[in-house]
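Note that one protein chain is taken out, while the other chains of the complex remain in position.
Letters A, B, C, D and E mark the chains in the order given here, with residues in each chain numbered from 1 onward.
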Amino acid sequence: MYDFSKVVITSSPHIKSKEDTRSIMCDVLIALLPSLFVSTYVFGLRVILMTAVSVAACLVFETIYNKIVGKANTIGDLSAAVTGVLLAFVCPVTLPYWMLIVGAGVSIILAKSLFGGLGKNFINPALAGRAFLLASWPVAMTTWVTAGSRAGLLSNSQETLDAITAATPLAIIKGSAEGDLPSIASMLWGMCGGSMGEVSAIALLIGGAYLLFRKVISFHTPAAYIGTVAVLTLLFPAGGLGHVQSMLYGLFSGGLMLGAFFMATDYSTSPVSHKGQVVFGIGCGLLTVMIRYFGGYPEGVCYSILLMNTTVWLIDKYTRPTKFGAPAKQKKEG
Amino acid sequence: MTSILSISLGAILINNFILSQFLGCCPFFGVSKKIDTAFGMGMAVTFVMGLASAVTWLINTFVLMPLGLGFMQTVAFILVIATLVQFIEMFLMKSMPALYQALGIFLPLITTNCAVLGVALQNVQKGYNFLESIVYGVTGGLGFMLAIVLFASIRERLDASAECPKCFEGVPIALISASLMAMAFLGFSGMKIW
Amino acid sequence: MSFGKSLKAGLFTDNPTLVQMIGLCPTLATTTSIVNGIGMGLSATAVLICSNIVIALLRKIIPNKVRIAAFITIIAGFVTMIDLLLQAFIPSLSASLGLYIPLIVVNCIILGRAEAFASKNTVGQSAVDGIVMGLGFTFALILMSIVRELLGAGTIGGGAVTIFSQPATIMILPAGGFLTLGCIIAVMQKLLKKGE
Amino acid sequence: MINIVYAVLVLGVMGLLFGVLLAFASKIFAVEVDERIPAVLECLPGANCGGCGFTGCNALATAIVEGKAPVNGCPVGGAAVAEKVAAVMGVEVSASDKQIAHVHCSGSCENVKNRANYEGIEDCLGAIRVANGYKACSFACLGLGTCVKACKFDAIHVVDGVAKVDASKCTSCGQCAAACPKHIISLVPEKNPVRIDCSSQDKGKDVMDACTVGCIGCSLCVKTCKFDAIHMEGNLPVIDYDKCKGCQMCAKACPRHIIEPWNTPEKVKELQELKAKQAAAKKAAMEKAAAAKKAQEATAGAAE
Amino acid sequence: MAVKQKNEFVQLGGILCAITLVVSLCLGAVNAITVDPIAVQNKLKTENALAQVMEADSEEIEVPEGTTVTTDSGTSVEIFSAYKMTKDGQDAGYCVEVGPTGFGGAVDTMVGISTDGKITGISVISAASETPGLGARSTEEEFQAQFKDQPADGTVAVEKDGGSIVALTGATITSRAVSEGVNAAVKFAAEQG
Partner (left out) sequence: MAYTFRGGIHPGTKDDPGFKSATNTKPIEVLKAPDQVILPVSMHIGAPAKVLVKKGDIVDLGQMIAEAGGFVSAPVHASVSGKVIDVAPRLHQNGSKVMSVVIENDHEDRLHESVKPKDFESMTNDERIQAIWDAGIVGHGGATFPTHVKIKSGIGKCDTILINGAECEPYITSDHRLLLERPEEIVEGVRYLVKIMGVKQAFICIELNKQDTFAKIEQLLAGDPIIKLAPLECRYPQGAEKQLINAVTGREVPSGKLPADAGCAVFNVDTAGAVYRCFAKGMPVIRRVVTVSGSAIAEPKNLEARVGTCVTELIDACGGFKKDPNKLLAGGPMMGNAQFTTDVPVLKGTNAFLAFAEDEDKRVKDPTCIRCGRCVGVCPMHLVPVYMNMFASRNNLEGCEEYDVLDCIECGSCAYVCPARIPLVQQFRVAKMRVQEKRRAEAAAAKK
């Protein structure tokens, strides 16, 4: 007789693909590494420390929350770590640590865990954290340092941060800040002012390519998003720039790459079908340009993604794939 | 033309009645469990806000102002609105039952909707002319509709998948969602298009 | 019901804002500072008491068909009086509460209590109801405004609190209003559950 | 002063106008609605559980007013609600016996074997769709709580692998019975104290193999009942509650202790003590009788 | 039936009429009591603002509703009211109440302009539509004091635009608006002669 005591009965299918949640999140973290390296080069070691603090805070908040509500701890899926890194990446390097920690709390507890955690939240946690910080401490959140200057590693308040402030390229274009526009090349490499993770378009493109290659994300959202911004900035040049120049600045500044590859693609807060993702991307693009051109602040990526996050359910509803074998009439409508 | 455009954009996005002015919160939370009903409520509010703007503007301009009765705006306006709403409700119920089913059932809620009286008073405060008042009323209503439909879609999603702690279920999590939504709508603040 | 019991109902178990969830607009809009919160709460309470009394008095003679119009006219009358009095004698409060004073008219609590309570009960009962419900409303506003003013402006009643030297402005923006109310109601639900 | 006059005039005229307008409108646009529907709805519990067979409390209220449902149509509200509804409708209520749901299985984790390790969704129907369930007895409660999710009143819970009804909370809405894919829940009258705690139609030997407490179809309960209230249907006894007098003799007779209330360990122990006592008493009586007989014989013998 | 119907009209209209009558009577009465204090309060507000920006007697100039002035940098600013100021019977300049558009709406500002081409001071009467803690801090004394003695030649600007006004932290838009308001006031005053 054979020993069947270990036999498990489950429903089909009985084989599964290799990928799992953790490996996907791991891929995202890997894809963010190039940007982390460039930022560290540009802004110094404080970048690493900021990222570490943010990740640690996110993991701790998630653990505490799970403890309180009596759920199994979920930090193993690494989604909180991704949130942590991305939150740090959308903050200026000079942000006091305590503010960053508050932001992490907002991200993980308010925007994610209260709704049931991974996959249940409707709004991008990292960006919600950023929006909270921006509205609460706008000064701290818009104090940029010039590339190459080193902010104090451990200082925790604005005053003691010993760095030269600079303006972001977009702020200069918009005219809300003084300064010379950096060259396109230096923007590609990341030698300009801005949030920690958004400065180097090249590093972000490498990360995005990695995600595409690993099939973690599909090209639909980033392509639609970047394409829309490109077309609009090309057609309607900003701040006295030439058409093409305006487009290039529009694409490579203001965290558009970060947003398009890493944040608009966040699974929980974007549509599930490719058609929906295209609509979502276009919406993000339109809103980004609208906010950049007409809004109260020069930078529109964060808010445009947040705004589109609120429409995901509707988009999903109206971009549902037509089922196989649907009657012809339904086909046309769908 | 530009003023109409800027009024519209302002009312729909920038100074959204719900998300930045807090007018009409009760129906916003009360009638936003399903997208369909939220849409119906949005339509009804838009209709009443437009109509109320027109009527109150007329009353204000041709009756109250000439007689120096500015202090009676609140009373006069609300009386007009309440009667109007009740009248429309009865009218719809009898004459257009289909429309009544879609809109009419929300009408009683609208009498006590801050947005309606709010828009009437704001029209006066901002010194809008007749056309501008109507535009402000209608677009304010559209802004309300935008907010409530989006909000309803979020609540449908919460209903379908969220797992919040027991004490946050229902209104609290809805409020938190509204808070996050308002945060997103901050993106429109300070916007100038004209 | 004894007054104490009614008071408990108004403040906690039946709190108009935190349990019945009506009258949300002023709750959210005017609680950016404690002074405003109290001002709004007391103004609404005053209107609530007066309108409850008058409506209870007239409840027998007002026909059903013009009920809403009649109630709302009465309420609007009281509101306008309060508005005028505030403008005349406490102009600073009037300025900061702005539009929300006339909007007391449409505060769902007032018409709600008129419909649900005053039109069915005696004058005395209605007066008590007005007081407790008004106090419940005021209580909720005070709670909200303490949290929001402290976190959002770093002050309490205008006086700076040192540890909140860098307040989170968002708490006095709309988003903060929704957030605070959501959390307070959640706590309330937890407490009520325990109390059961 | 002129202001006051204007004010009075304007508002007065408006009041008059609107009053007349509304009066007029209410005449022209009058629509018949049955005011009793909201009144009935007010009385109903508002749980929208569907236990009444309608799509919700509102539907039931409409049905009651239209005469399509009885005033005690709401099983949840029970007599109290029925009375209130009846008051609205102006009719009398017929008293209905309260029923409660009962799970006819005692196959807890230790009593019944598992034939395989199941992994998958927590849903009894889902488990059945995988190799027809994981318990050795194919009639056993799977304990994955499909009934628990169906209950709107928190009245049924899975304890130690078997669902158990909390009689004090159960409103006899029957949702759990409808949800159970094993069909082992039914509504039983609350006042009769006996229930059968097994649903197995298997033969005695198969039952013995699978479960330590399953019904083996010995019919002792049927034979014990003095009121002809228990009958075998297939391999399982069924109680006719109309005839059942609640004497609990069947429960005491069952050798597998699956007739409530005599199936909890304490009760079983009690029962055994009782039986031992009875046996002892019987023995004593017999001995006594024997002794008496002997004595009699002895006396008789002596007499001879 | 007909009679009854008529009765109902009378009854409904009558009762509503009666209620409105009483309400309006009361309102009228309250209004009568408060009308003067309110007027006083309103006047006080402008007077305070005027007093803050220039110590002189004021005389209101008629400004049609909706008057706007376009500054040199192209922003259009609404003029709320204007006052001709005299001190000891002598021309002292103008005070102009402007409403430049800030972050969320108009920033109601009183600007004093002396005859010798200087800003005598400004007073932000209301910045209610600006963000508390940011633009709303334009009502603070420290910020307003910077404008005193600025040249009244339409060149007032925040540092970022090459001027000398230190913007409120995180609220450049509001600061810029107030500066533009000052320039508009200057222009308006110049037009008055």
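Brief remarks follow.
Criterion: a contact is a pair of C-beta atoms (placed from the backbone, for glycine too) under 8 Å apart; a residue touches a chain by one contact, two chains touch by 3 or more.
Owing to the predicted nature of the structure, the values given are computational and were not obtained by experimental measurement.
From the options D:Arg36, D:Lys98, D:Lys149 or D:Lys252, the residue with contact to the chain not on display is D:Lys149.
When you scan D:Asp123, D:Asp166 or D:Glu190 for touch with the missing chain, the hit is D:Asp123. Mapped onto chain A, contacts with the missing chain fall at residues 2-17, 19-21, 23-24, 72, 79, 116-120, 218, 267-268, 271-274, 277, 316, 320-327.
In the full complex, chain B makes contact with the omitted chain through residues 160-161. Although one chain is hidden here, its contacts on chain D can still be listed: residues 115-116, 119-121, 123, 125-126, 129-134, 138, 149.
Definition applied: only the chains that are shown with their structure count from here on.
The chain with its Cα centroid farthest from the Cα centroid of chain C is D. Centroid analysis (C-alpha atoms only) places D farthest from chain B. The interface with the greater number of C-beta contacts, when B-E is set against C-E, is C-E. In whole angstrom, the spacing between the mean C-alpha positions of chain D and chain E is 73. Among the residues of chain A, those touching two or more other chains are numbered 110, 132, 135, 138, 296. Shared interface positions of chain C, defined as residues touching 2 or more other chains, are 65-66, 69, 73, 76-77, 80, 84, 167, 169-170, 173, 175, 179.
Looking at the complex, you find that chain B touches chain D at residues 63-64, 67-69, 72, 75-76, 79-80, 83, 86-87, 90-91, 93-95. The touching residues of chain B, when paired with chain E in their complex, are 15, 71-72, 75, 79, 127, 189-190, 192. Of all residues in chain B, those touching chain C in their complex are 19-26, 28-30, 71-75, 78-79, 82-83, 86, 111-114, 116-118, 121-122, 125, 165-176, 178-180, 182-183, 186.
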